[in-house]
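All protein chains of the complex are present and in place, except for one that has been dropped.
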Amino acid sequence: MTTYLLGHLNYWLIIGVMMIGMFTMMSSPNLMKKLAGLSMFQTAVILFYVSIGKVEDGTAPIITETATRYANPLPQVLMLTAIVVGVATMALGFALIIRIRRAYNSMEEDDIHLQIQREELD
Amino acid sequence: MELLTVLLVVIPLICAPITAMIADRRVAWALTLMMCLALAVISAMVLNDVTTGKVIHYELGGWKPPWGIEYVIDSLNALIAVIVAFIALITVIYGRKSAEQEIHDSQIHLFYAAFQLVILGLMGMALTGDIFNLFVFLEISSLASYALIAMGHKRQALVASFNYLIAGTLGATFFLLGIGFLYAASGTLNMADLAARFDDFASMKLVITALLFILIGLALKAAAFPLHSWLPEAYTQAPTMVTVLLASTSTKVAVYVLIRMLYQVFPQAYWEEMLLPGFLMLSGCLGMLYGSYKALCQVSIKRLLAYSSVAQLGYMIVGIGLNNEAGLTAAIVHMFNHAVTKAALFMAAGMVLMRLHTTSLDKLRGAGKTMPWTTGAFALAGLSLIGVPGTAGFISKWYLVQGALAQGNYLVAGSILGASILAIMYVWKIIETLYFDGSDKLHVHKVGSGKQIVADLPVATACCYLMVFACFYFGLYTSIPLEAAQTAVQAMMGNGGAQ
Partner (left out) sequence: MTPSTLLLATMLVPLAGALLIPMFSARPNIRDAVSVITATVLFVIVCALYQQADSPASLVLAEPLSGLQIAFSVNYFGVLFALIASSLWIVTTLYAIGYMRAHHERNQTRFYTLFAIAIACVMAIAFAENLLTLFLFYEILTVGTYPLVAHAGTSEARAGARKYLLILMGSSIAFFLPAIIIVYLQAGTLSFSEAGVMAGNMESIYIAPLMLLFLLGISKAGIMPLHRWLPSAMVAPTPVSALLHAVAVVKAGVFTLLKVVLFIMGPDVIAQAINSQYLLLLPMATIILASLVAMTRDNLKERLAYSTISQLSYIVLGALMVNQAALVGATLHIAMHAFAKITLFFAAGAILVATHKTRVSELNGLAKSMPVTFMCFAIGAMSIIGIPFFGGMWSKWYLVSGAAAFEGATWLGWALSITLMLSTLLNIWYLLTIPVNAWFKTAPANEPASGEAPLPCLIAMIIPCVICIYLFFQPDIFLQLAHTIVGGDNT
């Protein structure tokens, strides 16, 4: 049992980060914190990919004469793309938050909701 | 032909940055138009080539699959590409005036650039045979559509866009996680390769987790009930052109990916035992009843149509869940038919918005007298939405009910018919208000466009009627979508695996 837990330590940590991110995203009324939660969630997935690419005793995937075992390079390559996507999402999210704050003078979801409801009634 | 297919992705990829750099609204529009025209021609040629059952493979950069990225085009994704390209083309022609009215002049070239990126993303999703590549295209189209929705002229558009961003990114990340699990189990990202070697790793528990993550991610993107909450506001608040494009293509592409995953990557027998068909049908049935009911409660035409989209997506999900030939055919044909129908309806709604500056039914009493053409288009396309025989909507309903009855699933058949009756009610709610309610003359605004002022929108009306005509044409002459769907279904149901 202990070996199982310890052997998969990286996965437990990743799941932890993922859950914290998702919880923040769901529960916080603050748009900024929502976005932060989303970012954590994405990061956790990136960590997950990198750790499945790890091969025991493997070195960095660069062909040299001394090494015989390499880590799988593909997940890391994929994650480069995913990071780019994540950065773009964050940038767009921040831009939206700035515009929302300008338009509603608030970053709290409940507050914005109230304003929208008032608008709809008119 | 192989080279042509990749152009479907490459053309918008080159066009979009150029458009972003040219700060002139006319050139930007013309470029977008040219691009869409090229895509439409190419996609039609490709579809024509593959309905025979032939499959086109294109290896990007000459790398052999399963290591390199491969584009695989069969009649199913060729049909999707045709839907995307043609809807985009008509939307661009239709939307010139509306974009000029809704978007500030200084942003309009960026608007068109983002518009092209959405098309790029959707095309890529449709064509690629590599599962990670699919994720990238999914994010390209999503990010561009968040930006487009935020350009809606009310400030609510910002909130709608933000909520969509949160939901959409969550969905995409789930999808990514699913791909990760699948990769961990199989060591490959190529769909055909995954399917071919599926038996080697089918026993791993990891694969079930992968399937569920992928499914939830895609369901979020496809706005399947109960993960639909982002859709109504996003469609309501987006600029008209964006609504037309997204409503008729983006969710459909997500449904297409769902079909691809369930019928080609994961073998049918694998998920059949998991009660998954039952869940899909439940989600679909609840979706169509809930969506139709909510549509009935709405006052804004745009929001009503958005909820009706939730309902119509339910039909497709049910079709997938039925897991028989008629059901899957219905799902695919309905993608096509609903794209056409919804485009016509949102185009009509957009023209109402442009001329009367409102889509609220309270303020549109008797609009049938002031805008007879637009409201006429609305009424006719509404018939297709209900599924009156002779319209495109009927064809999909026919196959869907047939699929449900062939399986002896009377509850599903009942829900489909019940939702259709709700559809009569919400469509008629609009028609009644437009035609038979009130006599006070409405004030029709002139639509300004640059320096010239035009009273009506002949081009937009013509585009709208083209779609209305398509609603009826494809209700009587169904060979294009039906043949493509049947070829695809036979390919998928026939061997259930790779091609």
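Letters A and B mark the chains as written, and numbering starts fresh at 1 in each.
Everything below uses one rule, namely that contacts are C-beta pairs under 8 Å (C-beta built on N, C-alpha and C of every residue); 3 or more make two chains touch, one makes a residue touch a chain.
These numbers were taken from a predicted model, which means no experiment stands behind them.
In the full assembly, the chain not pictured is in contact with B, by the touch criterion defined above. Only one of B:Asp24, B:Asp105 or B:Glu432 touches the chain withheld from this view, namely B:Glu432.
Interface note: of B:Leu227, B:Ala413, B:Val468 or B:Ala488, the residue touching the hidden chain in the full complex is B:Ala413. From the set B:Phe201, B:Tyr293 or B:Trp398, the residue in touch with the chain omitted from the display is B:Trp398, counting the whole complex.
Touching residues on chain B toward the chain that is not drawn are 383, 386-390, 395, 397-398, 401-402, 405-406, 413, 417-418, 420-421, 424-425, 428, 432, 435-437, 439, 475-478, 482, 486.
One rule holds in what follows: only the chains that are shown with their structure count from here on.
One simple way to say how far apart two chains are is to compare their mean CA positions; for chain A and chain B this gives 28 Å. Remark: chain B residues 132, 135-136, 139, 143, 146-147, 150, 155-156, 158-159, 161-162, 165-166, 169-170, 172-173, 176-177, 180, 183-184, 189 touch chain A in the complex.
For chain A in complex with chain B, the touching residues are 22, 25, 31, 34-35, 38, 41-42, 45, 48-49, 52, 74-75, 78, 81-82, 85, 88-89, 92-93, 96-97, 99-100, 103-104, 112, 116, 119.
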